[in-house]
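Dropping the structure in here first, questions after.
The complex appears here without one of its protein chains, the remainder shown in place.
A, B and C are the chain letters, set down in written order, and residue numbers restart from 1 in every chain.
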Amino acid sequence: MNGASHIASSLSAILPILILMGTACVALMGDVFIWKRQRALTGIVALIGSVWALVVNLQQILGYGSSEPFSGSLVYDSLSQTTSLVLLIATVLSVLLAITYLRNRGLELGEYHVLLLFSASGAMLMGAANDLIMLFIGIEVLSVALYVLAGIARTEERSEEAAIKYFLLGAFASGFLLYGIALVYGATGTTNLQQINHLFSAKASITPILVAGIGLLIVGLGFKAALVPFHQWTPDVYEGAPTSVTAFMAAAAKVGAFAAFLRIMNAFMPVQPAWITAIQVLAILTMVFGNLLAVVQDNVKRMLAYSSIAHAGYVLVAVASTGMIYRHAVLYLSQGDRAAMFYLLAYVFMTVGAFGVLVLLSRSGKDYQTMNDLKGLARTHPFAAYTMMFFMLSLGGIPPTMGFLGKWLIFNAAISAHQVTLAIVMALASVVGIYYYLRVVWMMCFQEPEGAPATEHPVNDWAARWSVIVSLAGTLMFGVLPALLSPIMTGLYH
Amino acid sequence: MLAVPTEYYLALSAILFTIGVIGVLIKRNPIVIFMCIELMLNAVNLTFIAFGRHFAQINGQMYVIFVMAVAAAEVTVGLGIIVAVFRTKDTIDVDEVNLLKF
Amino acid sequence: MQAAFFGVIAFLSILSAILMVMNRNPVRSALFLVANFALLAVLYLTLAAQFIAAVEIIVYAGAIMVLFLFVLMLLSLGASHALRERGGLQPLVAIILGLIFLASLSAAGAIGTLGPGQATPQWVKNGGTVKAIGTALFDPRLPWLFPFEVTSILLLVAVVGAIVLAKRRV
Partner (left out) sequence: MIFNWVWLIPALPLFGFLFNAFLGKRVGKTVVGWLASLVVLSGFALSVSVLAALLKLPESERQRIVGLFPGGVVIPWIHIGNFRVNYAALVDPLSLLMCLIVTGVGGLIHVYATGYMAEDQDYARFFTYFNLFIFFMLTLVLAENMLLLFVGWEGVGLCSYLLISFWYEDKNNALAGNKAFIVNRIGDVGFALGMMLIFATFGTLSFYGTAAHPGFLQMAARHISAHGPLLISTATVIGLLLFIGACGKSAQFPLYVWLPDAMAGPTPVSALIHAATMVTAGVVMVSRCSPLITDSATVMIVIASVGCFTAFLAASIGLVQNDIKKVLAYSTVSQLGYMFLGCGVGAFSAGMFHVTTHAFFKGLLFLGAGSVIHALGGEQDMRRMGGLKNRIPITHWTMAAAWFAIAGFPLFSGFWSKDEILGAAYVSPDAGKVLWFVGVVTALMTAFYMSRLMWKTFYTNQRFNEAELGAHGGHGGHGHPGVHESPPSMTVPLIILAALSVCGGFIGSPFMGDAFQRYLAPAVRNTTAMPEGITGTVLVLMVISSLVAVAGILWAMSLYGKRRETGDLIPAAAKAKMGPASPYRFLLNLWYWDALCNKVAIGYGGVLGNSLKWFDTYIVDGVVNTLAWIVGSLASGFRRTQTGFVRNYALTMLIGVVAVVVGMLWGSFHFMFK
């Protein structure tokens, strides 16, 4: 294949990513030079761009293609396509939330949407990375934009505090990740994941440098995925960051990190004994501590942060049960990988939905944050309260929601992969989870509102409303009829 | 033929990396913490280049170019955040950035 | 001869790193870090990375550290604002853990056999020149082209981010 056509086919393979990046550039230019006064337009442009990318991504998925664009720096297969799908859904929902949130809080910055789209493209690169250095750059594109987004409410101490905490710890973790990449390179002579896989399939020899390298990779990704004990930034940053940023951060960073986890762990599948115990222990710690600490939180955003840690633990159970194989250059996903991707989609709907409800309730200068703010919500804001109830039930894993089905698939994958301990811990941990999700429902439905209802002038919140409705529809529809996903999530049904 | 074995370089980079890690943990000024992180990244660069020479590959040096770009980007944003924190709090002591906890 | 040269440079770089961490004045810390980078650049030269050595001086010591100093001066956080480190467990635990980390890494390196180096004199001569790096970076058959393009996006993000954070009004 000659160079030009190779590049052309490579570019068409990553078209959704290019569309996101292009839209971000257009939005930036437009925001600065064309519609200077009409900041809302930037949000609309971002929305159109991300929906377009989503459509193209769906087309690609239905085309059942598979290739390695750019000489193996990326890989374009069912896993990366599915990751992109989940991420693009999260992006569309977050852009919608941001449009309302920025207006309600008087923060209308066009750069917000630009950074959000770049960040999303970084996460998609993580899912598609076939080379550790590509993965690193993807993580950095994702993170650098997120650092800024976390601190975008520049006059608020909390927002700035979130930004600096996230930034310092994130950079610290990047250092470990990079060191891990260096050690893996030293142990194998390459950073290409497929080559690494072939190398070990041919002769599985475990060297100490390799083990240390894998350990540091797990640490670096574990930070992004918020695994215990690399989780402590999560509650502070989720609480301090503007709510619409939290929604996106919770969804995109986690999906990207787990897509990378799945890919890396599969590359190292032949040396599984070296790393499986570490993943198991981290999964157990994450599930136990995430659920335990969520119980005592009084701030909803903080509670959701701990809950997101707990959910990271559940997905890590799926990672421990992974084992995809390449046969005739086609990727066959294992039960664990499918369960992980399904769960991540469910997680995106539930979490973005739950934060979306908080966005919906935000008014200028005031965020709905504490449990007390939620009291009597069923009376004052029935739409918000009842949608929130479904998100809580889904997060708690109660059928017939997507959250339940996702958990069940992970249970199942864990049992098939003989990870019985993990399955049992997961079952027990999710029981604890019920308490705090139920507490939100309890506050909303069975408590009287505190104080006199503020006279609120009606605000135009169509965007957040649609975001929440779509999240709710996804949570319920795919929970009741997961078969609807079969044509879309090709990777799930090979 | 090579007078200095690769292992020496690796040991040096491990030591520098560890000094950077310890610095992150004990300094209170976020700018200095950040310098320590830069030191960690540079230590990793040394590892990359050492391995690159060991395998006689250009790869090691390629990685370093990317790491430098990443470090530049991090510095830009990081210093921006530190300045923004200074504006809201009038201090940059990380031990006083402590609203969000428990 | 080469080993002795390496030893001196290594010692100096470790020393400058330690001084950077130990010093209470952030401006002096920054200067020690610059010194450290310069010493690393010398080591890169011994590792056949001529281009990288130059970039290390120009970009790191020249641009990045100047930015650090600039911010320190801007916020007037010089000697008068030196923060006294607190005692307590944290530094002790940090140092102990750091040493364990170092020990385990060295153990890993010592047990592991890297095998003989593969660099030929020819490679050492041409391996890290501007030409070698440039042709590798822009060769579509090699996997560097795309990450290189993505770093441009990364830098753009950083610039936009810095402007957003520094802008005076919304």
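Simple rule for what comes next: a contact is a pair of C-beta atoms (placed from the backbone, for glycine too) under 8 Å apart; a residue touches a chain by one contact, two chains touch by 3 or more.
Computed from a prediction, not measured in an experiment: that's the story for all the values here.
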Practice problem: With touch as defined up top, name the shown chains that contact the chain not shown. | Solution: A, B, C
Quiz prompt | Contacting the left-out chain in the complete assembly, out of A:Ile61, A:Ile164 or A:Leu304 | solution = A:Ile164
Quiz prompt | Contact residue for the chain not shown (choose from A:Ile7, A:Val32, A:Ile48 or A:Ile206) | solution = A:Ile206
Self-check item: Option from A:Phe223, A:Tyr238, A:Phe258 or A:Phe391 whose C-beta touches the chain left out
Solution: A:Phe223
Quiz prompt | Residue numbers in chain A that touch the chain omitted from display | solution = 164-165, 168-169, 172-173, 176, 205-208, 211-212, 214-216, 218-219, 222-223, 229-230, 232-233, 235-236, 271, 273-275, 277-278, 281-282, 289, 292-293, 295-296, 335, 338, 342, 393, 398-400, 404-405, 408-409, 411-412, 415-416, 423-424, 427-428, 431-432, 434-435, 438-439, 442, 445-446, 481-483, 486, 492-493
Quiz item: Which parts of chain B are in contact with the chain that was left out?
Solution: 21, 24-26, 28, 30, 33, 94-95, 97-102
Quiz prompt | Contact set of chain C toward the excluded chain (per top definition) | solution = 90, 93-94, 97-98, 100-101, 104-105, 107-108, 111
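The definition used in the following text is that only the chains that are shown with their structure count from here on.
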Exercise. Answer with line, ring, star, complete or other to describe the graph linking chains that touch.
Key: complete
Exercise. Give the chain pair, either A-C or B-C, that is connected by more C-beta contacts.
Key: B-C
Exercise. Could you tell me the distance, in whole angstrom, between the mean C-alpha positions of chain A and chain B?
Key: 26
Quiz item: If you average the CA atoms of chain B and of chain C, how many Å lie between those two points?
Solution: 6
Exercise. Could you list which residues of chain A touch at least two other chains?
Key: 133, 137, 140, 144, 147-148, 151, 154, 186
Quiz item: Residue numbers in chain C touching 2 or more other chains?
Solution: 105, 109, 114, 144, 147, 151, 154, 157-158, 161, 164-165
Quiz item: Any idea which chain C residues touch chain A in the complex?
Solution: 104-105, 107-109, 111-114, 140-147, 150-151, 153-154, 156-158, 160-161, 163-165, 167, 170
Exercise. State the interface residues of chain B toward chain C in the complex, per the touch definition above.
Key: 1-12, 14-16, 18-23, 25-29, 31-32, 34-36, 38-39, 42, 45-46, 49-50, 52-56, 58, 60-62, 64-66, 68-77, 79-84, 86, 92-93, 95
Quiz item: Inside the complex, what are the residues of chain A that reach chain B?
Solution: 133, 136-137, 140, 144, 147-148, 151, 154-158, 160-165, 167-168, 171-172, 174-175, 178-179, 181-183, 185-186, 189-191, 235-237, 239-240
